[in-house]
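Let me begin by handing over the structure; questions about it come next.
What you see is the complex with one protein chain gone and the rest in place.
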Amino acid sequence: MAMDKDLLMLMLRRMWLIRHFETTVIDIYSKGEFGGAAHPYIGEEAVAVGACTAMKDTDYIAGNHRSHGHPLAKGGDPKRAMAELLGRVDGYCKGKGGSMHLADFSVGILGESGILGSSVPVATGAALAAKIKGENFISAVFFGDGASNQGACHESMNLASVWKLPIIFICENNQYAVTTSYRDTVSVEHVSDRASAYNMPGVLVDGQDVVAMHEAVSVAIERARAGEGPSLVEGLTYRYEEHSLGLGRVRRGEYRSEDEIAEWRKRDPILIHEKRLVEQGIASQDECDALSADVAREVEEALEFARNSPFPEPEALFEDMFANPIPQP
Amino acid sequence: MAMDKDLLMLMLRRMWLIRHFETTVIDIYSKGEFGGAAHPYIGEEAVAVGACTAMKDTDYIAGNHRSHGHPLAKGGDPKRAMAELLGRVDGYCKGKGGSMHLADFSVGILGESGILGSSVPVATGAALAAKIKGENFISAVFFGDGASNQGACHESMNLASVWKLPIIFICENNQYAVTTSYRDTVSVEHVSDRASAYNMPGVLVDGQDVVAMHEAVSVAIERARAGEGPSLVEGLTYRYEEHSLGLGRVRRGEYRSEDEIAEWRKRDPILIHEKRLVEQGIASQDECDALSADVAREVEEALEFARNSPFPEPEALFEDMFANPIPQP
Amino acid sequence: MAEKIFINAINEALVEEMRRDESVFIMGEDIKRSVYGATMGLLDEFGEKRVLDTPLSENAFFGAAVGAAAVGMRPVVETLTSFMWVAMDQLVSQAAKMRYMFGGQVNLPVVYRATMYYGGGSAAHHSDRSYPMFMNMPGLKIVAPSSPADMKGLMKTAIRDDDVVIMFEDGTLFGSRGEVPDNEDLPNGELLIPFGQANTLREGTDATIVAIAGSVPHAVAAADELAAEGVSVEVIDPRTLVPLDKASILASVEKTGRLVIADPAHKVCSAASEIASIVAEEGFWSLQAPIVKVASEQVHIPYSPALEKLVYPTKEKILAAVRSTLA
Partner (left out) sequence: MAEKIFINAINEALVEEMRRDESVFIMGEDIKRSVYGATMGLLDEFGEKRVLDTPLSENAFFGAAVGAAAVGMRPVVETLTSFMWVAMDQLVSQAAKMRYMFGGQVNLPVVYRATMYYGGGSAAHHSDRSYPMFMNMPGLKIVAPSSPADMKGLMKTAIRDDDVVIMFEDGTLFGSRGEVPDNEDLPNGELLIPFGQANTLREGTDATIVAIAGSVPHAVAAADELAAEGVSVEVIDPRTLVPLDKASILASVEKTGRLVIADPAHKVCSAASEIASIVAEEGFWSLQAPIVKVASEQVHIPYSPALEKLVYPTKEKILAAVRSTLA
């Protein structure tokens, strides 16, 4: 697949955006600037970015608790995402959702969901709407290796397959669910092996290579738009940080080795992509560094924006429950 | 597999038992002798009988809404089953369960469950207990082609596989869920194809041949007892009657042809088995007929027994909720 | 006005709304052949794209309805109350929570049609009357009609509402008959009943019965029997449980001073409990006697007809309760 420089640089930009965003999030969380849970996406950037850059604004995604990468990859605004994390009115959800529930329906982000597997049927429904309406948008959903064991995934994949819905099931296999290796909980070698149980293509992809992800998802999207039904794409990737900010008890030495982390860091998705850009003469390292610095500033501005946004007023508590509101009981 | 005459005749006896039981049930239901739903097993006898005759009394089964065949195949008492259908105190559940909830824990029948897929995790738990206790009983669960699409099946098969539990998942593929062909709802050619998604053997069996079922399940049981984990066995079978007694709206001409029914009836499981017995010189047709007549009498007695059993007294309403009862609120 | 059967009123509402709005579609199990009766003729008129038989995987298609609604469709989902347990994840985590959680970014015009079969030997797995559990969960509008006209008018309102609505359709009423206004006799040519407005079936001054769903006919029968004895009983059907027309209930209790609540759901943490608690707080000074709940016994539904008939509110139980408040 021939890719133009703009696209390749967009991929780099969005990966850096996620990386800087998450680094900032970890920093301000550690300083107590916000609370609750937050699940860093660092190390996995190529999965969401490769996938989302293969989509249009009119296509839909849904995601999970590891929730910052997907919307940023899909073109979400870091200002509004950061404001949401800080619980402010200018956040995507006016502060009601927080880290695990970013959503921007205006660019096709159906929302991140904290319950494992729970957004998979929802994304399937968006694809069903495309089919009923006869429109050619598609839908995609991100879920983890752990979540792949949920019944919701099975039911949705079967439904999408028998109805030939335009949806891409994207499993982010980052090797672990909290402290549990997927080898102890997933009964097959690869999650994508399960595609055969639904009569759909199952593709195992190097999730550290943004171009590989982009290509695999592009093929799946083409198929979906052509009315040929869903695909399952598994990106093999790795989470550098611990499961969640705020979950103090997890000590990584207990379930994975420092060596393992170091090995994976050698295959850092940004490193891999920059190396390719430089080696293929598409961009210089300076250009890449400048882009990174530029994005870092964007994230700083987002933080500034978020900090300046006010907290919601008490009245807001009762707003947004219903489109046609009803009296409080 | 060499089978002795006793076993082969036991298979015939239990198939006839189910056949006569169900015929009687249809008859008395049509006369208004009991109400609610009841799902005849006629045509599918070889599946349960083949499977259950491969088990011991100390092995467990769980089943579904099509619920009379499994317990009778496992050695349940037609008297108590019939009394349960009539809502009497001598019923297996003292009249509290009715047709869809037969259970006899004394011969390993963990109970039939009316919610599709819902007994699959329960049976998986019995197998888990075997493993934890280090005992060598196994567990088996019957579910339909329709139910195979439920998340509970996926989750349980995965769990059983990663933990190598001694359980046999038995899919009774009778071609339809109510009026819906499994070809419209199951995304693969055969439900047993899904076994590969759980790294377990998946076996497609002629569900009209009781010996074939017995053999396939025996292999799976051996594997289970040896600690090698679960299997998925799919019996291809057919339901002669409509989905449920009491569901008047289903007109069979609308979703399946009379021809199709006639074709399947040619492969009647009792016919096939009797033919084999006679042709192989194991039993004469007279012997088979006598056995059938004997079983018919047994069913008549069961009906007599049930009719003579009293309805529960009002106090019974509040009994059996808890092992350690609590006051009514 | 024509007399119509309850289940046909459901069908009429579906047909009218599907004709009116192309984005309305319906999915469920064996609905093409209308195994449960409410979807008769829909496939013929609206075709395969708008009348979908689903695989047996309620969690997936309950959630797919949410996703489809989020991108502009208006799904109607047919199910039984008892099949909602397997789909609880999507009902609670998505249907109920999504709008608020995302700060109101999205409307979810989904209708779940949940039939409650009970009273006919369906036993513990098929007899759920679960609306109280859903009342506890914010974000769901909850409707429980008791007559063909209410059924039709509330169903049409539900389909047009931009929020998630669960229609608890009482199976004990499916064969019941009642007057349903003809469209040509109605102001705007159609029957639409707003949410949050109770219906007063009998006016009275001595006691109030608030009755829900299948308990309404029993309450009316009890009131009529008491009327013959010279006791004047008001019967109120809230019709929608979320929103609940507490003003009508409080006004009635202010007048009568006595309250009995008839509710076919299990009695603990029931709609009856909720209504009692509201009146004990906001209508306390009107009360002249204890509030009596007549709800289902706190046991599962036994199969045997000898036992099942003891479980639910009946005319006799309601009569006894009203008399106790007057004693």
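Each chain gets a letter, A, B and C, in the order it is written, and its residues are counted from 1.
Operating definition for what follows: contacts are C-beta pairs under 8 Å (C-beta built on N, C-alpha and C of every residue); 3 or more make two chains touch, one makes a residue touch a chain.
Here the structure is a predicted model, which is why all the values come from computation and not from measurement.
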item: Chains still shown that are in contact with the chain withheld from the display; value: A, B, C
item: Among C:167, C:193, C:210 or C:292, residue touching the chain not depicted; value: C:292
item: Sole contact to the chain not displayed, among A:151, A:166, A:202 or A:229; value: A:151
item: Candidate in contact with the missing chain, chosen from C:32, C:97 or C:239; value: C:97
item: Residue of B:36, B:95, B:229 or B:269 in touch with the missing chain, whole complex considered; value: B:95
item: Where the unshown chain meets subunit C, residue by residue; value: 85-86, 88-89, 91-93, 96-97, 100-101, 123-125, 130, 132-133, 135-139, 242, 265-266, 268-274, 276-277, 279-282, 284-285, 287, 289-293, 298-300, 302
item: Positions on subunit B contacted by the hidden chain, ascending; value: 60, 62, 91-97, 101, 103-105, 110-111, 113-115, 117-133, 139, 151-152, 154-156, 158-159, 162-163, 319-324, 326-327, 329
item: For subunit A, residues in touch with the removed chain; value: 34-37, 84, 87-88, 91, 93, 95-101, 113-118, 146-147, 149-152, 177-180, 184-186, 247, 249-251, 254-255, 311-312, 314, 316-318, 321, 328-329
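Keep this in mind: only the chains that are shown with their structure count from here on.
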item: For subunit A paired with subunit B, centre-to-centre distance based on mean C-alpha positions, whole Å; value: 45
item: Distance between chain centroids, defined by C-alpha means - subunit B, subunit C (Å); value: 36
item: Subunit A-subunit C separation of Cα centroids, rounded to whole Å; value: 40
item: Sequence positions of subunit C contacting 2 or more other chains; value: 54-55, 57, 59-60
item: Multi-chain contact sites of subunit A, meaning residues that touch two or more partners; value: 151-152, 154-155, 158-159, 162
